[in-house]
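Only a single protein chain was left out; the remaining protein chains are all shown in position.
For subunit A:
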């Protein structure tokens, strides 16, 4: 499976039984999030996870769909303006569009979205489209992003070696660029072996809007999964706490 089913965070707690550092963090995570959806660790997990979570969000918020279509069309024009080959840009945009169109049927489209995301070819079109969007964003804002390049790489080389090719892992630069390009706020929860108590949140605020994150991801070293926040109305969760998206972090 490329994208798993939504499962309770309790499952993560069981996974870290006996691991004090992680266990403490998972318990903290469970105060904020109800469930997790696992993504296959194949180097595309950030893009696949984001794509799924964002399109699932659009299924639930159909009022945003029209705006989304406009931005997809704008992205195509941007790519062509940056001299990406027209033939393949159209193919990749179409492949993505076929999957994204499911969101137009609203919440009842979610099972179909899940099915299509587990079809390798269709699912990978979403990944390659998002990779292309990031690549375009980096090239357009080269003056800014060149400050983050390592080992003397140019932005162009970075795009050709770790953005456009499939299965190349993503880091901060990819997330910053994707959030800005699509103007979607992303909150990443970091869970690692550091001694910092709890799970840090890192917010990527699209084009500077300081809104509620649309997509929540869990980062564990080398891997991303999708997180689902507890709803404020839900009352006490299974751990007896509910401070959804507390702004304290």
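Note that in this section a contact is a pair of C-beta atoms (placed from the backbone, for glycine too) under 8 Å apart; a residue touches a chain by one contact, two chains touch by 3 or more; residues count from 1.
What we mean here is this: contacts and distances are computed from a predicted model.
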Choices "E2 ubiquitin-conjugating enzyme", "Os08g0162500 protein", "serine C-palmitoyltransferase" or "Putative exosome complex component RRP41" - which one is the UniProt name of the chain not shown: "E2 ubiquitin-conjugating enzyme"
Of A:14, A:74 or A:161, the one touching the omitted chain in the full complex: A:161
From A:9, A:92, A:175 or A:188, residue that would touch the chain that is not displayed: A:92
Where the unshown chain meets subunit A, residue by residue: 84-85, 87-89, 91-92, 95, 120-122, 124-125, 127-128, 131-132, 160-161, 164-166
